[in-house]
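Structure incoming, see below.
Note that one protein chain is taken out, while the other chains of the complex remain in position.
The block that comes next holds chain A.
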Amino acid sequence: MRLKRWFKAALHRRVAADTIQPETGIGRCGTTGWSEGAATGMNKRYSIFSLARNAFSRHENWQEAWRSPTPKPRYDAVIIGGGGHGLATAYYLAKQHGMTNIAVLERGWLGGGNTGRNTTIVRSNYLWDESAALYEQAMKLWEGLSRELNYNVMFSQRGVLNLAHNLHDLREIQRRVNANRLNGIDGEVLDAQQVKDFCPAIDLRAGGRYPVLGASLQRRGGTARHDAVAWGYARAADALGVDIIQECPVQGIRVADGKVQGVETARGYIETNKLGIVVAGHSSLLAEMAGFRLPVQSVPLQALVSEPVKPAINCVVMSGAVHAYISQSDKGELVIGAGVDKYVGYGQRGSQPVTEETVAAICEMFPIFRRMRMMRQWGGIVDVCPDASPIISKTPVEGIYINCGWGTGGFKATPGSGWAFAHTVARNEPHPLNAPFTLDRYRTGYLIDEHGAAAVAH
């Protein structure tokens, strides 16, 4: 078992040369990096045997992970957005609901948006029952995902700490952990010494500017390799017959008599009467094409990584109060997440003062990182809802479904989001898990207010 895991890890290290590199790494690895000389008729399943077989041909004959088909004139369903959420939706549509004549349209390359730009944190310790159920469903899917997809998504349950810097934080954490446990989600409250024991890199000596009084710990939380999630879902969906079409921006949506007819794309018109929109920061633009509005605002959320170093930090540490998140990638880089810009923007960079505040907070809590050099910094455009909870819902246009508003925390939900959205698209009605996350809740007032409740301050 251990040997098999080692081989799988070795395989993925070879394939995935770059762990966190939003600008260049993704397209290369996903589409061409290991698809040269695609052999037909080979067993598509990855296993120790396929690894050994390919070793004899110097790994030059690995089959394509997915096809690059020409769009058909008509599909039973079209998903706009080839990020993790869109690809997961397509996978579960094919797997759970038997819809295989479907397409995923991606304007750029797979996982090149927020999927490749986030800080890869997975947790389900949300305060409210509705969120807890949804994120916990995602967590359960995460726990079996590599096996389910036959693709190593490097899910690592290394534990997520949410720090308390004052008495109020501590009480909020106690309340949230109690709520989590009532919902069957693991959670513990740690005091300062237990935090130090769990994460020795943190500095508690003098109290500092951000003294740590305690933390909540979700041991099942951790990280996953974000690119692998997109590629794994893409490969598994493709194997079930889903057409994944990259470099195919949607330019218009045809609606007649309140029903969707199809989409205009850079690669021609595609007819469909089920259209799922999963495009994060660009949701407002797509909704506008279809003739309705969304209560979301698009802002850049930024992250940065350091030069790679030996293992220094063994878990994920998050501080909502100072808006700084840190973990270490398998490659050794410190992965640091910051907060959002305070104003609407579509630039995938983020504002410099936000970077500065975050790095200052990290240096305060982890003085050992003060001389680390940062290698890359980037932003992803997140769509934030007024209540900081997502919308997975039908829309005013019949046949159009929207999955948006994940704001700063969409990655952790990827499997659950796709799972619930696939149900909504296939059955034309929400699953009980996503029924509360409707677009209509802003009219009815049934908000799921996770601002400040969801373990981080949004």
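Quick note on the criterion: a residue touches a chain if its C-beta (ideal position, glycine included) is under 8 Å from a C-beta of that chain, and two chains touch if they have at least 3 such contacts; residues count from 1.
Simple rule for what comes next: contacts and distances are computed from a predicted model.
**Q** Which listed name, "Molybdopterin oxidoreductase, molybdopterin-binding subunit", "Sarcosine oxidase subunit delta", "ATP synthase gamma chain" or "Phosphate transport system permease protein PstA", is the one UniProt assigns to the chain that has been left out?
**A** Per the UniProt record, that chain is "Sarcosine oxidase subunit delta".
**Q** Among A:N180, A:Q246 or A:S351, which residue is in touch with the absent chain?
**A** A:S351
**Q** So one chain is hidden, and I want to know which residue out of A:V296, A:I313, A:I402 or A:A420 touches that hidden chain in the complete assembly.
**A** A:V296
**Q** Touching the hidden chain in the complete assembly: which of A:S57, A:Q96, A:Q193 or A:Q251 does that?
**A** That would be A:Q251, which touches the missing chain.
**Q** Which parts of chain A face the unshown chain closely enough to count as touching?
**A** That gives, for chain A, the contact residues 249, 251, 282, 284-285, 293-298, 342-347, 351-353, 383, 386, 442-445.
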